[in-house]
Structure formats: C-alpha cells, structure tokens
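Heads up, one of the protein chains got dropped from this complex, but the rest are sitting where they should.
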Amino acid sequence: MLPTLIVFGDRTANEVLEAARLAHSNSFGNIERLYFEEPSFTGVHLPKHIQSGVEVFFNIGVADVRVKLLIHARCLQAGWRPFTVVHPSAVISPSARLGQGAFVGPLAVLSTNAIVGDHCIVHLNSSVGHDATIGDYCAILPGARISGTVKIGDRVLIGSNAFVNAGVHIGNDCQVDALTYVCRDLQEGHILSVRANGPMKRIVRN
Amino acid sequence: MLPTLIVFGDRTANEVLEAARLAHSNSFGNIERLYFEEPSFTGVHLPKHIQSGVEVFFNIGVADVRVKLLIHARCLQAGWRPFTVVHPSAVISPSARLGQGAFVGPLAVLSTNAIVGDHCIVHLNSSVGHDATIGDYCAILPGARISGTVKIGDRVLIGSNAFVNAGVHIGNDCQVDALTYVCRDLQEGHILSVRANGPMKRIVRN
Partner (left out) sequence: MLPTLIVFGDRTANEVLEAARLAHSNSFGNIERLYFEEPSFTGVHLPKHIQSGVEVFFNIGVADVRVKLLIHARCLQAGWRPFTVVHPSAVISPSARLGQGAFVGPLAVLSTNAIVGDHCIVHLNSSVGHDATIGDYCAILPGARISGTVKIGDRVLIGSNAFVNAGVHIGNDCQVDALTYVCRDLQEGHILSVRANGPMKRIVRN
C-alpha cells in the first residue's frame, strides 16, 4: 500500500499541498491537508479514513516557528517521517543539499553547493546563492535574495524581496523584514527592518 | 476558419504577442499586433487582410488605463471578445482564477486561490500570493510581490520589486512605486512611493 502524506496548516499548507500533488502524486496513495485551529490544538490525530498500518509522511506548511516545532514533536511521537516537497518549477542545483521536511515553492532557485536545513520554506521566486548555508526551520519569503556564501542560523525569517549581502552571517532566531538590505552580520535574536533604525533585539514570547 | 487574435499596443504588446504565439498558435489562424499612434487614435478598424466573418479576439497590451478602457470599449462595439494570454513559463495554481483579457508574463506566479481580474497584466517574475484578490485593469510589474490574502481594487498599478504585506487592502486607482513597501491599507486614489513621505492623493487627468 502506498504511503500517505499529510501537510499541516492552513493557507501556506495549500501551497505545499498543490506542489506535492503536482510533483509526488505517484509516490503517495493519499495526499491531504490537515487543518487545526491553533487554540484548540492539543495533538495530532491520524484522520479516521487513513487505515492503520499505512506509512505516514508529513510536511508542516506553517510559518510560525513555535507552532511548527510543536507539530513536529507530535508527528515524531506518532512515528511519522518528514517529507520534502519541491514544486516542479523550482530549480535545485545538482550540487545543492536540501534537508528533510522542507518546502521549495514555484520558481525558487537553490544555486550550486547551497545547503538548506530541515523544515525550511524557500518560497516562490526566491533564491539561495552559491555556497550559502541555511539552518533549520527557516523561511525565505517570496523574492528574497540570499547571496553567495551567506550563513544563516536556525529559525530565521527573511522577508519578501529582502537582500542578504555575500558572506554575511545571520544568527539564530533573527527576522529580516521585507525589502530590507542586510549588509552586516546580524547577531542572534535580532530584527532588522528597512522601516527602523538599525537592528532591534527581538522579544520572543515563550 | 480559425479565429484571429489582435494584440493592441506598442512595446508591452510585443511581449503579449510573443507569449500568445508561443502558447496559443494552434488556436488562432492569425495572431498580430495592431499599433496605433495615440493622438490620432479615433477607433479600431479591422485590418484589411482579415477576412470579414472571422471571429476576432483581443488583448490590450497597454499600461495606460485610460487608453486601455478606450480600446476596450471600441473592441466590444466591434463585437470582438477578450482573450487571456499566459506565457508558457508562468506558473498558475490550479486553484487560482484569472479574468478575461489578462496577460501573465514569463515566470510569474499566481499562487493557490489567487483571484486576478479582467484585463490585468501580471508581469514577468512577479507573484500573487495565496488567497490574494486583484480587481480589473491592474498592472503588477516585474518582480512585485503581492503577499497572501491581500485585496487590491481596480485600475491599480504595483511597481517593480514592490512589496504588499499580507492582508493589506489597496483601494481603486492607487499607484505603488517600484521598491515600495506597503505595510498599511491604502485608500482609493492614492500614490505610495519609497521616494516620498507617506501616501499622496493622486491627481487623475480626465
């Protein structure tokens, strides 16, 4: 029996779902989206119509890192395995490496020797330059340009049409706003926005 | 006899024309561009070599909304019908909806459940995010990023590499300059530019 792929989330999850159906419909007996209302989210339960014994893969189509980590933990508890979805129109260099549970959207590019970690979203029309390294649970939003040899930590968000200059290092848990120019290293846990004066320490709710 | 497709305009019309020839050459007996000098534009006449009785479709490859509306009215008077041209390299989600007489350029993306109105131009390398809604006669210029759930009215222009944040509403007849960040709702008839301080009321010549 072919395995099942479950895509978690709401709107972004629809984008992952469509890409999965375009690219991977031959690999799965069932590809479906599982929506949950966040306040009442108490765990992940296998939908009833999925037969017991079928192998289950998952992809988390959620931007919020806290929710993403929570779903991830529950999925692993259930014995499910992460699955990477790449839209058929994306261009992935043969020398690039892409982690597990990731999503690469339409017309995104991963250039030569780029490394993108687990559960990242590399969104539509964005690009990751040659020899750039991106950690886990990152989101590279539409049209963002990660230049060559950039290093980005975990749980980082790079906004739409933003630009990260060649060789720049960005620490864990940073957020770069849309259309923002990152010309210097950004220390862990900072926000950089074209609409503000310089980097701000990010306040993270636990 | 196969119908004829006429693309109105000058330079942008060449882009529409080429896309039409790449994508739709089997559907038409004749695909041609009809140039007109605007000052002497007094009506649309069927080119002589098009035989009477042939079905005629049209697409208006003109950025100027006033000229566009004028041509549109004349075409409808002539009994012609609008035709949507999509470059073969564009990525249109199966769940997106695209109006009549529109043009989608090379490598543009319409994401899941996006709705784009009649006679819009969604230009090369630009993107319309999931669940975004765009009215009629809009132009989304190259590299512009319309985020998810954005709502845009009629006759709106979004400049190249501009960014519209998720959920923002933009009223009718607005213009957003290139590289401009739209983070708040924009009232009808306003211009927003990265080169100015805040939105300006747009002066429209009648």
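In this document, chain identifiers A and B correspond to the written order of the chains, with residue numbering beginning at 1 in each.
Following the convention adopted for this analysis, contacts are C-beta pairs under 8 Å (C-beta built on N, C-alpha and C of every residue); 3 or more make two chains touch, one makes a residue touch a chain.
If you're wondering where the values come from, they're calculated on a predicted model, not measured in any experiment.
Student: If the full complex is used, which shown chains touch the chain that is missing here?
Tutor: A, B
Student: In the whole complex, not just what's shown, which of B:S93, B:N113, B:N161 or B:Q175 touches the removed chain?
Tutor: B:N161
Student: Can you work out which residue in A:N14, A:T84, A:T133 or A:N161 touches the chain that's missing from view?
Tutor: Checking each option in A:N14, A:T84, A:T133 or A:N161, the one touching the absent chain turns out to be A:N161.
Student: Among A:N30, A:S93 or A:N172, which residue is in contact with the omitted chain in the full complex?
Tutor: Looking across A:N30, A:S93 or A:N172, the contact with the absent chain belongs to A:S93.
Student: Suppose we count only contacts with the excluded chain; which residues of subunit A make the list?
Tutor: The missing chain touches subunit A at positions 91, 93-95, 107, 109, 111-113, 125-127, 129-131, 143, 145, 147-149, 161, 163, 165, 179, 181, 183.
Student: Under the stated touch rule, tell me which residues of subunit B contact the chain that is not displayed.
Tutor: For subunit B, the residues touching the absent chain are 11-12, 14-15, 18, 87, 89, 105-107, 124-125, 141-143, 159-161, 178-179, 194-195.
We take it that only the chains that are shown with their structure count from here on.
Student: I'd like the Å distance between the centres of subunit A and subunit B, where a centre is the mean of that chain's Cα atoms.
Tutor: 31
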